[in-house]
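The complex appears here without one of its protein chains, the remainder shown in place.
Chain IDs A, B and C follow the sequence of writing; residue 1 opens each chain.
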Amino acid sequence: MATIEPALPPVTERSNILRWARKNLFGSWYDSLLTILGAWFMYWALSSLARWVITTAEWEVVAVNMRLFMIGQYPLEQAWRLWLWLGFLVFLVGNSLAIWGKGSRYSVALLLFPAVLAFAFPFGDEPRKWLLILAVTGLIGWGIGRARPEVLKRSVIAGWVISLPVIILLTRGLSASETGFAPFVKTNLWGGLLLTFLLTVVGIMFSFPIGVLLALGRRSVLPIVRWFSVAYIELVRGVPLISILFMAQLMLPLFLPEGWTVDRVVRAMVGITLFSAAYLAENVRGGLQAIPKGQFEAAEALGLSGAQTMIFIILPQALRLVIPILVGQFIALFKDTSLVAIVGLFDLVGIAQTVLAQPEFLGLQREVYAFISLIFWVLSYGMSYLSQQLEVRLGVGIR
Amino acid sequence: MRKSYSILAIGAILAIVLTACGTAAPAPAPETVTKVETVVVEVTSSAPVVVAPTGYGVTLKAVMERGNLICGVNSQVPGFGYVDANGNFAGIDVDYCRALAAAIFGDPTKVEFRPVTAAERFTALQSGEIDILSRNTTWSLVRDTELGGNFVHTTFYDGQGMMVPKDSGIATLQDLEGGTVCVQTGTTTELNLADVMASLGVTYTPAVFEDADATFAAYAEGRCDAVTTDKSGLVSRRSVLPDPANHVILDVTMSKEPLGPMVRHGDDQWFDIAQWTVFALFSGEEFGITSANVDDMRASATAPEVRRMLGLEGDLGLKLGLTNDFAYNVIKMVGNYEEVYNRNLGPDTPTYIPRGYNSLYTDGGLLYSPPFR
Amino acid sequence: MQLERKRETAIPFWRDERILKILGQIVFALLVLIVGALIYQNMQAGLAKQGISLSYSFLNGVSGFDLAESAFPYDRNSTYWQAFLAGLLNTLSVGVAGIVFSTILGVILGVARLSTNFIVNRLATFYLELIRNLSLLVFLIFWYLGVFLKLPRVKDAVVWPGDIILTNRGVGIPWGIPTASFPTFRLILLGGLIVAIIVFFALRAYSKRTGRAPLTLLWSLLAFAFVAVAGWFLLPVKPLTLDLTFVKGLNLSGGKILSPEFLALTSGLVLYTAAFIGEVVRAGIQSVSKGQVEASRALGLNSFQTLRLIVFPQALRVIIPPLTSQYLNLVKNSSLAIAVGYPDVFYVSNTILNQTGRAVEMISLVMLTYLMFSLLTSVLMNWYNQRIKLVER
Partner (left out) sequence: MADEPIIKVQDVHKWYGNFHALKGVSMDVQKREVIVIFGPSGSGKSTFIRTLNRLEEHQRGKIVVDGIEMSHDVRNIEQIRSETGMVFQQFNLFPHLTVMQNIVLAPIQVRKWTKQKAEEIAMQLLERVGIPEQAKKFPGQLSGGQQQRVAIARSLAMQPKIMLFDEPTSALDPEMIKEVLDVMTELAKSGMTILAVTHEMGFARAVADRMIFFDKGEIVEQGTPEQIFNSPKEDRTKLFLSQILRH
C-alpha cells in the first residue's frame, strides 16, 4: 500500500464534484445502472422508514415503559445506586479517553452522548436529570484526565479493575437484608437493559480468564490437559448457545447437591460464560500461535519460569494481536445475551415480551422491537468504535 | 486433485435431490403401528413415580425461615399475570400469591414472583425452586399424579374456545376443515385441539407458537383462520385486537379448563394452607366481607362462622399452622374473590370477562367454599 | 554410568520435571473426574428423588401433538422419535437453504464492498454495519412479525410473475410433480452423472499429462447437463409436470408452499449470515497480494486465467475455514426457530421435553445432534484444508 510521493502535486487531486461523480458513480454503463438502482433503493428504504417512525408508529408504549426497558423491576427508590456506578463508569471512560484517546475529536461527542439521550428519548424528569449529570461527570473525568494523564494512569487502571465488583455490589446492595441503607435487591428484580448489561459484563469478565486458560491448555505439552481443553472447546463450540442456556436452567439444579440452589440470573451467567470461554479460547490460541518460538526460548534462557514467561512475555503479545477478534467476540456475547429471554429471564428482549402483554399495548410488536434493536445497535456499534480506538492506540490491526 | 471433491459433492447433492423426489409418496410402513403399540405399554410402566419429596410442614417452615414466598407466575397473560408499567406484577394469579403471603406473613408484599415458562413450570415446582405454581395451569389427572403436584381448589373455571373473524363465515368447528388454527405450544390447549378435531374428523393445520403474544399477533395478522385458547384468554385478547367487534368466539367448549394453583406432593399442611386461602377469598365474597368493611365486620360480626373465619372465635388458623387472623389478613390486604376478580378481569378493565361459572353458587356459579369450622 | 543413574534417582520427586509433568496431569485428571463424578452422583440422586431413571425408551411413546411442518407424514399418533426426526429434517432444510442463499448473497456483498462504485460500496458497508450490530433473535422476530405476517391475507393473495403466490399463510411457488416416467428419468440422470465423472477423470488425466488446466468442472457439468436435457426431451412422457399453487378455501394448495415461519427463519438467517460471509469473502479476495496478479500478468496469463488459476485458488484457501464456521453458526443459530414457531429439532425437542419432563435426555440428545453436525463438518473441512493448504516450511 506504499504510495510514492509525487514530486509535483497531481492535478487530479483538486477534482470537483462532477469529476468525482464520474469516477465513482458513472464509470461505465453498469456502474451507472448500479448507482441509479442503489440510489432508488436508498430513497425508498429511508422514506418508508421515516414515514413509519414519524406517522404510523405508536411510541407511547416505549415512553410509558421506559423504566421497564432500562432497569426492569428494580426498585425505583434504589435506582440512585445504578446511576452512581454508571457515573463511576462514565467518569472512567472520560479519564481513559483523555489519557489514551490522544485528543480524538470524537471523545467529547461520545461523552455528551448521555445528554443527547436525555432529550432524544422519552425519559422522565428524574432520569433526564441524572443523564445530564452523567454527561457532566464524563466531561469532568475527561478534563481531569487531560490535565494529568501520566499521574492518573495507574488509578484509572485500578478503577477499571474494581469496576465490576463495584457495579455488582451497588446493584445487589451493600447490606445483606432488604432493609437499611442500600438494601439487598434480589436478582429476579434485575431486568431490561440493566440485566443485559450485567450478563454481558460478567460474561466477558469471567469468560476471558477461562478462555485464556483453555487456550493455554490446548497448547500445553501435557496430553491430558490438552485433550481436556480440546474436548471442552470443541464440545461447546459444537452446540447452540440456547441449548447451553436450557441446560443451565433445567439441568444445573440437578447437578448440584441437594439443598444447593443457584440463582436463575447466575445460572444464565454461568451458561453464557462457559459458552463464550470456548470461543475466546480459540481466538486467544490464534494469537498464541503467532508468537515466534524465539520469544519462549529467550524468556527461558533468561531464567523466567513457565508462568512468568506466559504472563510477561507471551500473553501480552498474543492478546494484543487478537484484540479486534476479542472485541468482536464480546459484541457477539452482548447480542447473544438476548437468548436468556427464551428461558424466561427479563432481559431487554424478555421485558419487551412482557411489555407486549400489557393489556393497553397489545399488538405493538414493531415499535417495541424496533426500540430494543436500536439499543442493541447503538451499544454494539459503540463497542466496536471504542475497540477501533484502542487498536489504533495500541498499534495493532495496521499491517 | 482438488476438483474431484467438488464433483463428488455435486454428485452427492444430485443423489440427494433424486432420492428426495423419489420419496414423494412413501407408503406408511406397517411395522410402525405395531411398534407404537408395544411402547405404549412401556411408557406406562416406566412412567415416573414421584416419591414424596418433602414431609408434612416442611414447606411452611422453609417459607417462614426464608421470610418470603416464592410464587411461580406467568408474565405474558393480560389479566392473569403480567408486569405493569410500574414494574409490578399484576393479574388474578398474581393476586392469589399475594393473598397466600398475607395469610402466612400478614404481609402481601412478602412474595417473590418468579416468571416461569410453560416448559419449566413443573420442574421448577418439583425442584423446590418455587413454593407454589400460580400460573393459569389446568387441573388434569396426569399433572396431579405423574408431574408430582397437587392442585389446590380451582380459582378460575375456564374452557377452551375458538375465536374466528366474523366475516369468515365460520360457525362451527366443522367449518374449519382445511383451515389453520393458531395455538400455543406445550399446553393442554394444543392437545385438546388435536383431540377434538380428530374426533370430529376435521383436518386442519396447527400453527404453533411459543408464547401467547406470538399466537395472537399471528392470528391478528390473519396467519390463521382461528385461534384457540381458554375462553378467558380469547375474551381478554379480543378486547385488544385492532377491531374487536370483528371477532366472534364460537359457541363450543372444547374442554374444561379448571385453572388453579399447584403445590408439590407430600406436604399436606402446605396444601391445606393454599386450599383454605382460596376458600377465604370465596367466603369473603359469600359473607360480604370486603377489604373496606372487614375491620367493621370484625368489630361487629355476630355470625359464628364469620367470627371463626376472622379469627375471633376458635383456633382455625392455628390448625393450619398459621395465625388465627389469616383470613382477616387475606381479605384486609388483598380483598375477597370479587374484589380480586374485578380488579383484574372486571368490567372496568380492558380484559373484562363476565363472571359466568366464576360466580358464587348462590348466583348459579361454581364457587362454593366448605364451611369454616 | 552407574554413578549417574544413582544421582538421577536421588532427585526429590517434587523437583523432577518428568514426575512433575505426570503428577500435574494426574492431579488435573483426578479433579476433572471428581467433579464429573459429583455431578453424576447428584444427578442420579436428583433423578431418583423424582423417580426418573435415565432412559430413551420414552421416545417410542405416542407424541400426541401435531407439527405444523414435516418432511414426511406425521400426526399426533406418531412417536416422539418421529417428531424428533421431523424436527431434524426441518433443521436440515433450513440449514441447506440458508447455506445456499447466504453464500450467494454473501459473495455479492463481499464484491460490493470492494466495488469502486461509491453508492454500491456504501450501501454494502451500511448493510454490514447495520446487521452485524443487531441481535439475531430480535432480527428474526422482526422478520416474522414485521414482514411475513404483514403479507396480504389469503383472500387478497398477491400473485407475482412466475406464479408465485404471496400470502401471510405462506408463499406458494410452482413445483414439479414426478410422473410415470420419472423413474426412467432418474436412471438417465444417474447415467449423466457417470458420464460427467468419466469426463472429469479423463480431463484430469489429460491435464496431468500435458500440464494444461482445462475447465474440468465446467466440462463435466456440461456433459451432465447434456445428458439430462437429452433425456428430458427424448422421453415420451415428461418426467415432471408443473404444479401451481392456488387458493383453495381457507388455505393455499398445490405447488410448493413455504410457510411464513420457514421463510422468516431462513431469510433472517440468510440476511444475517450473509453479512458475515461478505466480510469473509472480502478479506479472502484482499488477501491475495497485488504482486501475485502482477506476476501472473507478467507471465502472460490473461485476466480470466489470472483470476481462475492464481487469485481464486489463493483466495479460496483463506476463505474456506472462516466460511465453514459461518455455515456452522447458521445451523446452530437455526435453533432460534423457537422464537418464530418453526418446528426445528430444538423446538420439537423442547416440546417433547414439556410433554415428558425428560430434561436430561432431551437436552443431551439435542446437543449430540448439533455436535454431530459440527464434528462432521470439521472433519470434512480439515480434510479439505489439508488438501489445499500451502506446503510451507
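Everything that follows uses one rule, which is that a residue touches a chain if its C-beta (ideal position, glycine included) is under 8 Å from a C-beta of that chain, and two chains touch if they have at least 3 such contacts.
Computed from a predicted model, the values in this text were never measured in an experiment.
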Chains shown that the absent chain touches, full complex: A, C
Contact partner of the left-out chain, one of A:32, A:78 or A:295: A:295
Candidate in contact with the missing chain, chosen from C:16, C:129 or C:163: C:16
Missing-partner contacts on subunit C, residue numbers: 4, 7-8, 11, 15-20
Those residues of subunit A which, in the complete complex, touch the missing chain: 292, 294-295, 297-305, 308, 312-313, 316-317, 320
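The rule is simple: only the chains that are shown with their structure count from here on.
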Chain centre separation in whole Å, for subunit C relative to subunit B (CA means): 39
Between subunit C and subunit A, distance of the C-alpha-averaged centres to the nearest whole Å: 28
Where subunit C touches two or more other chains at once, by residue number: 46, 49, 145, 338-339, 350, 353, 359
Multi-partner residues of subunit A (at least 2 other chains): 250, 253-254, 342, 365
Subunit C residues within the subunit B interface of the complex: 46, 48-53, 55, 57-58, 60-62, 64-68, 72-73, 76-77, 79, 82, 144-145, 149-150, 153-154, 168-169, 176-178, 182-183, 186, 189-190, 193, 196-197, 200-201, 204, 216-217, 220-221, 248-251, 260-261, 338-341, 343, 347, 350-351, 353-355, 357, 359, 384, 387-388
Subunit C-touching residues of subunit B, taken from the complex the two chains share: 1-7, 10-11, 14-15, 18, 21-24, 26, 28, 32, 35-36, 38-40, 42-43, 46, 48-51, 53, 118-119, 122-123, 126-127, 146-148, 168, 176-180, 185-186, 190-191, 194, 198, 205-210, 214, 217-218, 221-223, 225
Contact footprint of subunit C on subunit A as seen in their complex: 23-25, 27, 31, 34-35, 38-39, 41-42, 221-225, 228, 234-235, 237-243, 246-247, 250-251, 253-258, 331, 335-336, 338-339, 341-342, 349, 365-366, 369-370, 372-373, 376-377, 380-381, 384
